[in-house]
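Pasting a structure below so you can have a look.
Of the protein chains in this complex, all but one are displayed in their positions.
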Amino acid sequence: MTIVNSKFVTFFQRIAKIRKLLLLSITAFSMSLFAVSAMAELTIEISEGYDNAIPIAIVPFHYEANNSVASTSSQTSNSQSPENLAYIIAADLRRSGRFRPLSNEELPAQPTDIDTINFEQWRDLDLDNLLMGKIIAEGNGFYQIEMRFIDVLRKNQVIGKRWNHIPKSNLRQIAHQMSDLIYEELTGVRGAFNTQISYVTLRKIEGKRHYTLEVADSDGFNPQPILKSNQPIMSPSWSPDGKKLAYVSFENGRSQIFIQSLDGKFRKNIAKFKGINGAPAWSPDGTKLAMTLSKGGSADIYVMELETGKLQQLTRKFSIETEAAWAANGESLYFNSDRRGKPQVFQVFLDTGEINRVTYNGNYNANPEISPDGRYLSVVHGEGGFHIGLLDLYTNEFRVLTDTFLDESPTFSPNGEMILYAMNQDGKGQLAVVAIDGKTSQTLKVKDGEVREPAWGPYLNP
Amino acid sequence: MNHLKSLFTLAIIATLTACSSAPERGASGSGGDLSDADVISDTAPGIDGDKMGVEVLSANGGLSTDGSSVGQSLDGMKMVDIGELHEPIIYFGYDQYELDDKTTEIVKFYAQEMMANPSQKIVLKGHTDERGTPEYNLALGEKRAKIVAQALMLFGVAESRIDIVSYGEEQPAMAGSNENAWQKNRRVELIIQ
Partner (left out) sequence: MLSFITRHPIAVILALILHIAIGVLITYEWHDSTKSIKISVQGEADNALHQDRQDKPFVNIEPLKTFAVDSALVKQQLERIKSVELAKKREQEQLAAKTDKERQHLKELQLRQKEEQLKAEKAAKETADQILKTEAERKKTEEAKRLASLEKKKADNERAKAEKAKKASLLAEKERQLANEKMALAQKQRQVEEEKKNALVLEIERKDKENKALALEAEKAKATQAEAVAAAALQRQLDEESAAQRAIQKRQQLLSLRQTYISSISAKVKDNWRTPARISPEAQCDLRITQTPAGSVTSVRIVNCNSYASKQFKDAAEKAVYRSEPLPAPPVKELFERVITFEFKP
């Protein structure tokens, strides 16, 4: 309840001035720490899929060079599609576990127009749907993208869409958007392919530890380091608008909380109290940050108003209280407390301060996360190892979803269908994804190091 | 007998103090005494210093802190037991943050040294094994460091001379996902500066 950081507001006013300096210092910081910028993409392995994955045809997109350019050049560039959109979409849909995209060899034809489709041909393959489309070069590195999603059985077009003036660098994003559209059409649930994840990689180079906070597309492509340090980085948390991350960095010798914009233009150390500063969690409305501070003697849950820096202390216990997660309506927080000896999840209401115990399944339930719809609570469940557990808050039904080793840091996809989490395989920290019905799972690996502390970002265009 | 023992411990204190404080002074000797700044400049070399107790064998040599502990055990072969007893690391049970008789003895030993050298400060670095969630372990590491601090204070060391840092599970002393490694990683490192 004390006012901290009176400089906070002035800082905002001075951002413009300081920005350049900050940028410079950040770049200098990273350059000095990393001689080699190893930035391996995450590779995804699907370990399990649904038994009844539905076959679907994703026809390679037809590439056309600029209309104004002479036909000769169009012929030469025909094979040079700037991005294999069909491949990206097929991979997305396959990863969901619900679809089985046909391989190119299985495709009987590669139509580009609904008139040229021989429906019987596709029906014979036991197909329901077919995606086809075009990439048309507009020149100057811009493209027009067209998609047509066809119902082979009803012989009609279900989705038809066109994107104009798309730069090459955004083509992957468009592909993920198409995956989202198809996924929603067929499952009734919004797709979460066009989203980002953040995570921390750890590489040991000549005995030194190198931590990198990275942001990548949900399929692990396009990883962008946003912070490099030889000291630990922990617990990234996305702002609801997807533009900033709050995280814990040890760069000053102890755990402190920072907020940084993805473009690196804004960075601020917002919690550097005595003791630990950890477990940042952004409120659904983006105005507050829940965190764990031990300035009062032991780790307790606090909420900081970001505008003013004002702190509200929500727990006062000698035991450990940490890992706060906001309820979907922002009115309460779920958190981990070992006040009963072992970690269990409790809930505290911001207005009354009332505290309830939430988990009763087994004697270890830590690191709560809430599904975007507020229905499910995922935990790290300790019982003969550590696994991701899922508690249905409506029915009180509890299930263990994973069977990997040392599972931790669960984070929901923005559509609530999947949980991304950290685990240990072959002695290395790796990420994995599991569907909330537990029916499909996949692992995300980084070639030359370990990956930990994942956080799935919000929808990019809400 | 008693005198002899005291003399010997004094000798150890003397060597330890000489060796451990010398490089640290050099690193953060400037008078500013901004504790944060100190910590920053200390941690980088301090990490290697941390390994004094655990990773001495594989350490890359250079630092004199490593040299001292090695040299010490070579000095008096018969005294290895005492040397081990007074390794500046306190180990804990799984999910525990309590001191037993043996670890209290170690804390006492370093409290004595602190009392004997009033200019010294001590950093307590709390660590956990990889099991359990990272943020919970961050808090657990702090609990461990704090119980050591409490004991130091009961032995007379002023609170102002003690600094506490928790690393949680982020800096294991030994890699590996087995009880052997975990045991080595649940620890508080005492770093006298």
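A and B are the chain letters, set down in written order, and residue numbers restart from 1 in every chain.
Please note the rule applied: a residue touches a chain if its C-beta (ideal position, glycine included) is under 8 Å from a C-beta of that chain, and two chains touch if they have at least 3 such contacts.
Please read all numbers here as calculations on a predicted model, not as lab measurements.
Trainee: Which displayed chains make contact with the chain that has been left out?
Mentor: The undisplayed chain, in the complete complex, is in contact with A, B.
Trainee: For the chain left out of this view, which of B:Q96, B:Q112 or B:S177 touches it?
Mentor: B:Q112
Trainee: From the list A:L85, A:L186, A:A299 or A:I320, which touches the chain that is not on show?
Mentor: A:L186
Trainee: Write down which of A:S169, A:T308 or A:N356 is the residue touching the left-out chain.
Mentor: A:N356
Trainee: Given the contact definition stated above, which residue among A:I54, A:L125, A:I159 or A:A328 touches the chain not shown here?
Mentor: Of the candidates A:I54, A:L125, A:I159 or A:A328, A:I54 is in touch with the missing chain.
Trainee: Can you name the residues of chain B that touch the chain not displayed here?
Mentor: Given the touch definition above, chain B has residues 6, 9-10, 13, 98-99, 101, 104, 108, 111-112, 115-116, 118, 150-151, 154-156 touching the missing chain.
Trainee: What residues on chain A make contact with the chain left out of this view?
Mentor: 50, 52-54, 96, 98-99, 128, 151, 153-154, 186-189, 317-319, 339-341, 356-357, 360, 394, 396, 437
Here is the rule we use: only the chains that are shown with their structure count from here on.
Trainee: With chain centres taken as the means of their Cα atoms, state the distance from chain A to chain B in Å.
Mentor: Chain centres of chain A and chain B, defined by C-alpha means, are spaced 39 Å apart.
Trainee: Can you list the residues on chain B that touch chain A in the complex?
Mentor: 36, 39-40, 42-44, 60, 95, 130-136, 138-140, 142-143, 146, 164-168, 170-171, 175-177
Trainee: Can you tell me which positions in chain A touch chain B when the two form their complex?
Mentor: Listed in rising order, the residues are 207, 209, 230-232, 234-235, 248, 250-255, 272, 275-276, 278-279, 292, 294, 298-299, 320, 322-323, 336, 338, 342-343, 366-367, 380, 382, 386, 405-406, 408-409, 424, 427, 452-453.
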